[in-house]
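Shown here: the complex without one of its protein chains, the others still in place.
Showing chain A:
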Amino acid sequence: MTGLIPFLALMLQATPAAAQEPEIMAALTQETVEIRSDFSGAELILFGAARGVEEGDDIVVVVRGPASDLRVMRKARTFGIWINRAPVRFEDVPGYYAVASTRPLSELGSFSALRRSGIGLDHLRLSAPDTETRETRFGVEVTVSAIGEEVAEYRAAIARTRRTEGLFAETAQGVEILDGGLFRAVVKLPPRTPIGDYVADVYLFRDGVAVASRSATLEVRKAGIERLIYDFAYENSVLYGLTAVALALLFGWGAAAVFNRR
């Protein structure tokens, strides 16, 4: 980690500064995050260097975690109690999504550029395929949602809930510019961080569009005893169940034996 900044700076100097083609480099301080028994979140630093930077350029860092399908239900009062109703299935929702930038996103990028790359909580693609149909209207094929405006509320609920859990984040001043075209951003992983492969995309924005981008990868995995137990439970479920029962019996028998002696 300590050697990272000089290394990146060296790479910048090695290439002639005359070629002003914008380019970007990025690396994470860790390529794997291990979840052990004392895991209560982690903080990584993404270092990067940009070449051919002009005045007014911006850096955006987007970190995405493993995607999974979600079921979102709206609570409704029935006979006085709140019951989950009206499920909507969302496909490929990232388990972790964090955006950090040098300025607020709306100031640095155009709507279409942000939407195309899915940058920002407002532009993150959250699709509910079961409610959508493709229709041709005025000669243009568009996506029409069967539940209309309501799907927006469902999307907002996903973003809101994930934000409170620390799994979704958007920090307007999250990218810090250092000397010589270097920059850094802090990636905060909460205790409930899902395991899997993560991708950090770094973009250089100029005049509202991304002119250069680079990716770095990260793996979050269970390690040590946590991993052993997790793998055991999912891969050898039958044996795991028997072990759980056997351990409980052993403790119960042990307690009875000790108690009886007195």
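The rule we apply is simple: contacts are C-beta pairs under 8 Å (C-beta built on N, C-alpha and C of every residue); 3 or more make two chains touch, one makes a residue touch a chain; residues count from 1.
In this section, contacts and distances are computed from a predicted model.
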Listed names "Probable membrane transporter protein", "SpoIIE family protein phosphatase", "Na(+)-translocating NADH-quinone reductase subunit B" or "2-oxoacid:acceptor oxidoreductase subunit alpha", matching UniProt entry of the absent chain: "Probable membrane transporter protein"
Among A:83, A:152 or A:178, the residue in touch with the chain that has been omitted: A:83
Listed residues A:152, A:178 or A:242, member touching the removed chain: A:242
Given A:21, A:38 or A:179, the one touching the chain that is not displayed: A:38
Contacting the left-out chain in the complete assembly, out of A:103, A:116 or A:222: A:222
Chain not shown, touching residues in chain A: 35-41, 68-75, 80-84, 87, 89-90, 153-154, 157-158, 160-162, 191-192, 222, 225-227, 229-230, 233-234, 237-238, 240-245, 247-249, 251-256, 259-260
